[in-house]
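Okay, structure first, notes after.
A single protein chain has been omitted from the complex, and every remaining protein chain is retained in its original position.
Letters A and B mark the chains as written, and numbering starts fresh at 1 in each.
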Amino acid sequence: MNRKTRTMLRKGTAILSAMLILSGCKDANNSSEKVVQENIQADSITELTVMLYDRGNIPTNQGVINDNRWTKYINEEVEKLGLHVKFIPVSRSDEGQKVPVMMTSGTAADIMMSYDIGTVQRFHKDGGTWELSEYIEECGPNLKAYIGDDVLVKGKDEEGNQFAIPARRSTTARTNAFIRMDWLNKLEMAVPTTPDELYDVLWAFKYENPDGLQPNEVVGLQQFNISKEMLANCFWQETDERSVFINSECDSAGALAAGDPGYRDYMRFRNKLYNDGLMDSEYFTDLGYGQKANELFVKGKLGYYEYHVNGNVDVMRGGLLQTLKQSIPEAEMVSIPPLKNIHDGKIYNSQDSNSAAFLFIPKTAKDPAACIKYLDWLATKEGGFTIWHGIEGEHFEMQGQVPAVLDAQKNAVEKDWIRDDLFLVGNGGYFITEADYIACKVLENAEYSNYIQNNFDNATMGEAISSYGYMSPTQAKEAANLKKVNNEYSVKVSTCKTDEFDAMFDEWAAALEKYNIQQIKEERASYYDNFFSKQ
Amino acid sequence: MMNYLKRYYILYLMCLPAMVFYIIFKYIPMYGVVIAFKDYNIFEGMTASEWVGLKVFKEVFSQPFFWQAIKNTLILNLLTLLVSFPLTILLSLMLNEVRAPKFKKFAQSLLYLPYFISWVVVAGLVTNLFSLNTGSVNMLLSKLGIGPVSFLIEEKWWIFTYIVSQVWKNLGWGTIIYLAALAGVDETLYEAAYMDGATKLQRIWHITLPSIKNTIVVMFILQISKMMAIGLDAPLLLQNDKVINVAEVISTYVYKVGLVRVEYSLATAIGLFQAIVNITLLFIANTLTKAVGEKGVF
Partner (left out) sequence: MKDRGFTILNYTLISIVVLICLYPFLNVVSTSFSSNQAILAGNVSFFPVEPQLGAYRQIIIKIAIWKSMAISVIITLGGTIISLFITTCAAYALSKEKLKGREVITGIILFTMYFNGGIVPLFLVVKQLHLLDTLWSLVLPHAMNAFNFIVMRTFFRELPESLEEAAAIDGCNEWMLLLKIVLPLSKPIMVTIGLFYAVELWNNYFNSMMYITNPDLFPLQMRLRQIIFVDALGQNADSLVTMVMPEALKAATIVISTLPILIVYPWLQKHVAKGVMTGAVKG
């Protein structure tokens, strides 16, 4: 064996040894934890495991995802209830793949969560999760009160089984319509309240731009997401709850072209906007999350933008208005009230579902009652409120009813990074009412608090159109196909020539028929009549 | 027989680690394909779930969108192969002729860079560059008098853009194998040819290429045998709803169908279909190759 080979062998052995040692370290940790576990069990404390999203965003000095100040706090408190919680981190970026594998291989935590109601319902139908109604009645009074029956019902299937506990969203505000108010003022035009008025405003923005921009630089209108479009609401003919329930569904698996007859008028309006150059000619290539639209916004080239509520000043969405103002100080991209319906003049405001993530308990959990006890504790002041808002005097001070943030940076480093993921039963924070949420949000950003208040006012005014999150059996089966058809034709009818519009729209409706849209509508109607309306 | 074993037992021993690996990590898990024939309930497990025979396949084959995805997959793969395969060899030959070692090292390192950049970034760059109104490529074309081209929103042009992106990303990396093969060519052959008065191009054609013929053939067969498979990232990130009729491929179709529900049976059935087609292509390509006297893959 020559020298070279010997050196290589030595290096190789060193590396392999390192691997062995590292793998051994893990076992060492395991055994010390085992000792602690045994000690606890000696006092008859029930241990349960809880899934925890790992976003890889732990600030330095805060510990690790499943062992830090807040996990310690939680265990201190729940020990009084005879519980001990072990957190199982699941990488947020991979939960879609990881959760099914965990369920399939029996390595799931006792409390699991997912945003996908179809999957969670399937788990229950296949016999893999506990039915929770009794446990909630017995062990979860705070939980029931916090989440509310109107949200809890979303976790029930057609037979009334509580297959999951939906987390309650603190606010259902979903979309804002933002407009360049400074352009409007310079043009001395009034804030548009109907689609036709909007058309005139967009025309002026593009072809008579008050900042002197050329028409090919300006994009009049951009919308964030198909089927979440606010403008569509202006054209509905059937606006009662039952019709909306049957026809609509967020996520493009809705009836759309085979639903409300007014949808055709809406698409015709969009077709006009597109052909008259008032939309970006390549709007459908935006890679998602509105990247291109945000670029236009920040460069000051966008006139009207349907986007997430509070999206113009929200720091977590990039602080778009703040950035715009850095180059154009007098620019004002502010929200306006949703436009009025052309038939009855009312404002119909699409809201997010009042439920967010779905919590479920796999059959591999030995003590569902203990799990519910934990969730119940999370719904209390010592639980959720403290985890989310922090310690009074340290992280916030009460201004009247509202907890006002003392130092945003400090909060971000000490608790904000984990609070959403620990507080499972609520989405957006621990708030008893939506008004509390908005009041707290307004106080978060002093400089722009007027904007924030305005945004939430506009996002919640008028007649609320809810999101239901219900999928009928046939709909679940055909959802992928329906979505494909809707996505494809939505673009086709918007971008085709005006005289081809009606034929193309009919084609769309026919394509949906092929995938049993009529049967789906009947199933949804039956669910509404027999179950939903009776809640 | 015993003599034979005594002489060659070492060779069989050499195959042992690989065989152990394949049995444990590839063949034992292979029972998973049965869920393509079952109504898979993940809690009952793979063995206990109900057997439904070809029902899943029938359901898959009855979807028009499925066949559209197959067609698109084949078209995109074939066109990409026809463009990138010769270009890769050409670039390898060009690099091989570079005498200055520093330039060669430098060029190679830089050529590999696109391979390491994820499709998320590349797709973002492509969308920007080829945009109709604001993309650099179209602005350049306008200056040259050729009108703007709908690279991303017209079906035929989208295919072009897709192929360009693939070549851009993979060309450099693809030269590694050929360069390694070229490094093994006997230098004395060149000297002899030079003595005989052969030009550079003649030397390349008559010596270099034939020396790596086997490598080229094997690579080509392997590529052909992947025609029915396609990555997820590139088509998913480059496609948009206007060109979806040519841009929906098997991988994106399975991804979208699987998003709605955890449909392991469906995904497995489609995967099985792809595997059968691909392995058939492998056999055909390999047999044809041996028929013309070349050494095939097996």
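We adopt the following convention: a residue touches a chain if its C-beta (ideal position, glycine included) is under 8 Å from a C-beta of that chain, and two chains touch if they have at least 3 such contacts.
Here the structure is a predicted model, which means the values were calculated and not measured.
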Omitted-chain contact residue, chosen from B:68, B:108 or B:245: B:108
Residue among B:140, B:275 or B:288 touching the omitted chain: B:275
Touch criterion as defined above, residue of B:52, B:74, B:163 or B:176 at the omitted chain: B:176
Contact partner of the left-out chain, one of B:33, B:163, B:193 or B:209: B:33
Chain not shown, touching residues in chain A: 5, 12, 15-16, 18-19, 22-23, 25-26, 54-60, 64-66, 88-94, 97-98, 101, 104-105, 107, 115, 289-290, 294-295, 298-299, 308, 315-320, 323, 326-327, 412-413, 416-417, 420
Where the unshown chain meets chain B, residue by residue: 4, 8, 10-12, 14-15, 17-19, 21-22, 24-33, 35, 46, 91, 94-95, 97-99, 103, 105, 107-114, 116-118, 120-122, 125, 128, 168, 171-172, 176-177, 179-188, 199-201, 214-215, 218, 222, 225, 264, 267-268, 271-272, 275, 278-279, 282, 295, 297-298
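Note that in this section only the chains that are shown with their structure count from here on.
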Distance from the mean Cα position of chain B to that of chain A, given in whole angstrom: 37
List of chain B residues in touch with chain A within their complex: 41-44, 63, 65, 123-124, 127, 131-133, 152-153, 237, 240-242, 244-245, 248, 256-257, 259-262, 264
In the complex with chain B, residue positions of chain A that touch it: 100, 103-104, 118-119, 122-123, 126-128, 216, 253, 281-282, 284-285, 287, 291, 363, 476, 479-481, 483-484, 487-488, 490-492, 495
